[in-house]
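The structure's right below; bear with me while I get my questions together.
Of the protein chains in this complex, one is absent; all others appear in place.
For clarity, chains are labelled A and B in written order, and residue numbers in each chain start from 1.
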Amino acid sequence: MAIKESISNIQSLDTPPQSRRTLVHIAQVILRDPLALLSTIIIIVFFFVAVFAYQLAPFPEQGAGKSNPATAMLDPSPEHPIGTDRLGRDMLSRIIIASRPALVVPIVVVFLAVIIGAPLGAIAGYKGGWLDEVIMRITDLFLAFPFLLLAMSIATALGRGLDKAAIALIVSWWPWYTRLTRSIAASLSQRYFVMAARSIGVRDSVIILRHILPNCISPILVQATIDLGLVILAMGGLAFLGLGTQPPAPDWGLMVSDGRTFIFKQWWLSTYPGLAIFIVVLAFNLLGDTLRDVFDPRQYR
Amino acid sequence: MLMNLQKAEYILRRLLTSVFVLLGLTVITFFIARVVPSNAAALYIGPKARPEDIERVTKLLGLDKPLPVQYLVYMRDVLKGDWGTSISSKRPVLQEIASRFPATFELLCTAMIIAVATGIVVGVISAQWQGKWLDILVRAASIVGVSVPAFWLGLLLQILFFRNLNILPLSGRVDSDLRFTHPIMVTTGIYLIDAIIHQNWVALKDVCLHMILPALTLAAYPASLIARMTRATMLEVQSQDYIRTARAYGLKESFIVYILALKNAISPTLTVIGLTLAYALTGSFFVEIVFNWPGLGMFTVRSLLNLDYPAIMGITLFGAIGYVLINLLVDIVQTWIDPRISLS
Partner (left out) sequence: MRDPILRIEDLHIEFRTSRGVIHALQGVTFDVMPGEIFGVVGETGCGKTITGLSVLRLLPRSARITQGNIRFEGVDLLKISQREMRSIRGGKISIIFQDPSTSMNPLFTIGFQMNKVIREHLKFSREKARERALTMLAATGLPDVERIYDSYPHQLSGGMLQRAMIALALSCEHSLLIADEPTTALDVTIQSQILQLMRELQQKLGVAMILITHNLGVVANMCDRLVVLYAGRVVEIGESRSIFENPQHPYTRGLMSAIPAPGSRGNRLSAIPGNVPIDPGALKGCVFAPRCAFVMPRCLKESPVMFHLSKDHASTCFLAERGDLF
């Protein structure tokens, strides 16, 4: 009883960050800031297009890769609003279908990178000592590579394909989350509510699960939002280099690369897929910026 | 005196860490090169591998031996400078890299100089005009800059400046006619310097013109990131007590901003500069492809296309070593700016 009381006293002195009303708060901030609102709308549209891609695309089969030589290299027309490519496929359909991998892959990559990276960072930051040292030195090694270079060589070693590229991206991405989570966990472990839990003998695993990780969620969420955009960018880059998505499957980066030869006559072949990447990445960056202002994870750095 | 000793000790310690990082880094490249692929030997010979070749290479690389031994073999080769033989050109990989590096280096340096200069200037101005339209413009531009894919931006610039305006060359390092009219004597491999050394002014102008678009494309991302970082740190620094002290003692506003505050803001910005160099390095691959720039990026892409595995692994190792050295350099430069760093 006495212990409980003293714990609650300590908690009132130093309450852990609450996330109950943050969703409402985020919504308020987004509604107030026109740019944040715009970026949220873009992202929602992007999700919508990706989910209903086959319903929305005028020529879903061509979009997925079926060539149609009779209509090769058509200029924009009412039937093909942004023309057709070298193999006669409707460009608009290709861009719409390609939104699916552009949505799924970044989500998978970021999600798995968080799943791998965050617990390691929480353990390192909370436990400290040799375990911290080992985990952080390993992440340092991964971070010692220019990110895309590492992803590129892993993707090459694994062989071509979208799944291989995704694995390569995860392997080179998780250390960022380890580092982020570690810095938060390290500062949290010095806070009274964590020390209090430790002082009454709560197990470390419980502290990490109940106190450390939940308090890392907001900054990780902010980072993940920005990273979704960055993964789309990186994926486009890998595809542009011929890693990642393999033809005839559609991919924005690949389409930019394919259209490059015709850049001066059929400029739309490269321009529109690139524009798709740009707009989606921009939207994620803008939203990430807004969220960062809300949570201000700076305090942990 | 005491300071210098501390500084020397710090730099020494930092050098030592870098050696360890480089060692650890080779473990990763070793794994990617030899362990991850299901049949590394076959990859090393290329698509036309015959069974007897594979056997020979397996022996040569020690792929039949336990992993630690394999790693030692790998390290021995790396240190000897034997980074394998390019499948497509049959020349040693390190030699291939060395011959292409100057072109990439020239592009990278030009882009980074542009990026650092504009990034810092724009960031400072933006912070000074916080909340005003200029600041909003800079923030918008910088978020566009970090969102735009380099390979796409390059294409857009080509369409605009070559196709529509026709004021800048499309691609390459120099005009193809220049080889006959004003050939560049290659001393350093960096054309800008070579042209100056040999006072080849016609070539210099041509080299500069060819440099503009690729350098701008490559600079967009680092410049934006540096501008954002500079702006953020300048704002933070200006809210610090010591800036209030400087104001309270009647120092000139320009001195406070451009000397006192900026020096404090530069240190975190330097870290970002090191980071953006990594982006710029990989970014240069895309820019080189788009602008037909005969550097490491073109080499990488050709190697990827031909499944030239030894070449790709060589480039990875080279890029990683370069990046570690750059970060080391950044840290050493930082000790000059911030005397507290050598204590940590």
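What we mean here is this: a contact is a pair of C-beta atoms (placed from the backbone, for glycine too) under 8 Å apart; a residue touches a chain by one contact, two chains touch by 3 or more.
What you see is a predicted model; the values in this text were computed from it and never measured.
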Considering the entire complex, write down the shown chains that touch the omitted one. B
For the full complex, which residue in B:144, B:251, B:307 or B:333 touches the chain that was left out? B:251
Given B:25, B:260 or B:317, the one touching the chain that is not displayed: B:260
For subunit B, which residues lie in contact with the unshown chain of the complex? 240-252, 255, 260, 263-264, 267, 337-340, 343
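By definition in this document, only the chains that are shown with their structure count from here on.
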Interface with subunit A, subunit B side, in the complex: residues 21, 24-25, 27-29, 32-33, 36-37, 43, 143-144, 146-152, 155-156, 158-159, 163, 278-279, 281-282, 285-286, 289-290, 300-301, 304-305, 307, 309, 312-313, 315-316, 319-320, 323-324, 327
In their shared complex, subunit B is touched by residues of subunit A numbered 137, 140-142, 144-150, 152-154, 156-159, 229, 233, 236-237, 240-243, 253, 256-257, 260, 263-264, 267, 270-271, 274-275, 277-278, 281-282, 285-286, 289
